[in-house]
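Read the structure below first, then the notes.
Complex shown without one protein chain; remaining protein chains in place.
Chain naming follows the written order as A, B and C, and within any one chain the residues start at number 1.
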């Protein structure tokens, strides 16, 4: 044991704080992003050992090449109708996002979050799952609801916290919940859904059910303890769950390096836990579909969890409360080298001869009309009321659902509130 | 999207619950343990990239071979005096443990925990660190205090919660704390010390200091969220910290498979986070020393954290409250194929011609006497008092150190307690 | 009827429910093969399989997080947190998730989830095996909290908790697992066998949540307690010869105010007793409620006898623990005027 109080032979330490390679004013620089050619990544057998997947965590599963062709072992060989359904759903999400974003700007609600550029991660994955599988989304997988045919109007009613809001005005906009559509209630607390998904999957296994769970988490949120608990439990009990990490490279203003993204890939976490892992081009709908289906098949065969890094980019601000030009170059989203998932699938359909300008115009018109109609319907049920006590909802519902049975203290408080509102209205 | 409500094509899932390969009544079976030959593992340069260490996480750094020779690149080439100091310290720990265990059985204290078989993990590592480096131990690294020369009597006074207990009777036995000896206060809450160690190391780096931190956690406790936070922060900020996982393969009654140990090694966690990792024969004092020194050198060069799995075996019960024969074969500890760290270092010293029976007898006698003397001294200060209010300590100290200044409510309560004791004594 | 100690009663509640309802499962650290460090889940793995009773990784966060997922699926998990002092890593999942699930989904998802945990002091467990954190959970809308004081109630309340459609925290005063403790640390321990509440039916029955028990009727003063403290209070008033009415709260939330009000309006005096630290403890809430609702009946201030506002000190336990002197002093103060 050395004991040198003055420690003359010991050099000074220093702290390393990761920095992105471009800040506002700098040229955006994606040169560090390594992009393997589409089709270049091996597809392991569905019954492969976790270790056999581990080289994949350092690569990138890609199916669509630059010319719009589907290539390689991971091509899921979907028929054109299904491709068009996926395409359409992504278009719906984008148009929906745009309208709701504008609605927030118009003061019709308090908050909104878009998923621009990340539509494939939700939509194509939902298409690869069974309708009965349970998804545990974050606030950026509204695409799952769309893909499963949840009414746009109901989504909007939730966003507006209006009379027809299925969640009775209790939740922030976009914190959807739908048991029937296999869409687990979104939490405002990051990462909590991850162990819940694992628990749900364990329960399905305990019951000899056949349904699996699919969970989502952001790159930034992987730092939470819940992430670790989830992956640990999933591995130990071989839970039938897909653990998606949506690496859009930003967490509000901090880049993925602050979550450890400079050290290795997020998919590599799978190696550390000894479970199967994949790293996927999240802007390639076919790759997303294929990887999800592969992981789902594994889970259904009782081969346990797969951790999938969906590598993508958050093209717009974090939410309506955020202005990304304060912390990254303005054109960052547009410069993302892996392109736009909607444009890429469209190109593929065109290459296949299954899409053309007329169909595109037709689709846009139909979807725009559909979204507009839903919005009109939703707004008939009101929009968020902020400076008034003329609530769209029956305000006494505030005290319901704290417990199944309302205890005396809540009944008393309910009566108190009713009296208060009467007093206020006088 | 498939939608088959009856799901006829989907097989039933089932839950996997890991089980150890032997339970009470079974023959103990260590045949699954892969033991690479001593000296067979490459030693990377201290400035190697984390990736260059990653093959090591699936192997086992071993220096002492079956014949007691130190072999291979990892041989730290310690001089015989240092070897004898390490040997002596381990012997002290074992004898100390035995006496305190007996003291607990004699009713002199409430609780005790031994580190039998794991002495090298603490002692040899402490010898490889600077005296000023801060250690963040669990309850099984009492060897660090011994190696740093902390008075045995003071340790015992803590165990006895007596008049001279440096912690004033406030902490459970064995929850030592000594700032001067670089031994961070042991917490009853598992894993909390891990991010604290990383924070301490970050602070050292922020201040341009040269001291590093070394943290310990058990295999079972790696499942806690604190483990994940610690390794994430350590990687992101390249904190000068050694993150030891003491894999003694048990966590009270659950085996390491319940912590994920059936899926991969604990050292492999390093791969998932993209930091340096080593897997070390924790019963080989020279391997422990060499790995610790290597990781310390890396940290001092601002190359960041190293995660080290110290592979060992919990030879005895978890604590005085535990009887391991309820959940594993009786002879498990004795059958551990990697032997006993004290016996192995002794064999090495004998092979070197630096040890013999006379010296052994002499050492045992001296240490026994020393420990006995310390115990006598400690017991002069009293032992734990349970069914009485004749406390060895000044009982009013109970209200000190909640805050630096005692607020009015604690002063009032202190007075109340004094009055109560007077009433009780009447 | 059989004589059971509290551990046996709790074990029996599991057993009865696991036999009746195959969606009931037991999980936690050391809960499976070993049957729990206090043996509350002994034999269950053997009887019901490791699918329904299993060890978990040491991650309280993961235990509650996955149990929430299981409850969302439709199971009725009974999760053990090895000591209440170790529930804090799971605090977020309990407070932000379990408590909110029904509300934030407008009733779409409810969680029939029970979280059991050995709790309280009196066993020389030091700072991290002695805590009483009930008031932290009582403040959280959406959680029920239960603390039994005897084997009969323990089994009946635990079955009621497991059957309850909402998340219930079930804190088990570990000091009285093997026998009621009167707070006189220098007297010999009495086993449960001698206590009437150790007569426990072998089969299914419930003790309703949200209902307190008047365990002793009296006229002079109302003493509200729960868990271990019920026994200490009874021993205290017996020793002091005080004709107190003693309420065993049993459920911390929802509070049984009817029983409390009725009693205080009769006696005109009230003392609240708990092991937890005083400031911000549940005694403050009870005291506030009593004076809000019985102000004009109160002849003296509501007194509190509680743990002190320090961490739980290992060797000074009998100076820390709210024993007969502290409780007796508070009661006498309430009777003074």
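Just so it is clear, a contact is a pair of C-beta atoms (placed from the backbone, for glycine too) under 8 Å apart; a residue touches a chain by one contact, two chains touch by 3 or more.
Treat the numbers as computed from the prediction; the structure is a model and nothing was measured.
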Full-complex contact with the absent chain, from C:41, C:117 or C:135: C:135
Contact residue for the chain not shown (choose from A:259, A:299, A:332 or A:374): A:259
Touch criterion as defined above, residue of C:10, C:79 or C:302 at the omitted chain: C:302
Positions on chain A contacted by the hidden chain, ascending: 14-15, 17, 19, 23, 110-111, 161, 165, 168-173, 175, 187-191, 220-221, 223-226, 251-254, 258-260, 321, 326-327, 384-389, 391-393, 395, 398-399, 402, 409-410, 413, 416-417, 419-421, 423-424
Touch residues of chain B, complete complex, unshown partner: 134, 166-168, 170-171, 175, 177-179, 184-185, 187-189, 192, 194-204, 206-207, 213, 225-226, 228-230, 232-233, 236, 400-404, 407-409
Interface with the unshown chain - residue positions in chain C: 85, 88-89, 91-92, 95-96, 99-100, 103-104, 127-128, 135-136, 138-142, 253, 255, 276-277, 279-285, 287-289, 291-292, 295, 300-304, 309-311
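Going forward, only the chains that are shown with their structure count from here on.
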Inter-chain centre distance, chain A versus chain B - centres from mean C-alpha coordinates, in Å: 41
Gap in Å, rounded to a whole number, between the CA centres of chain C and chain B: 35
Multi-chain contact sites of chain A, meaning residues that touch two or more partners: 202, 204, 206, 225-226, 228-229, 232, 236
Two or more partner chains touched - positions in chain C: 51, 56-57, 59, 61-62, 89
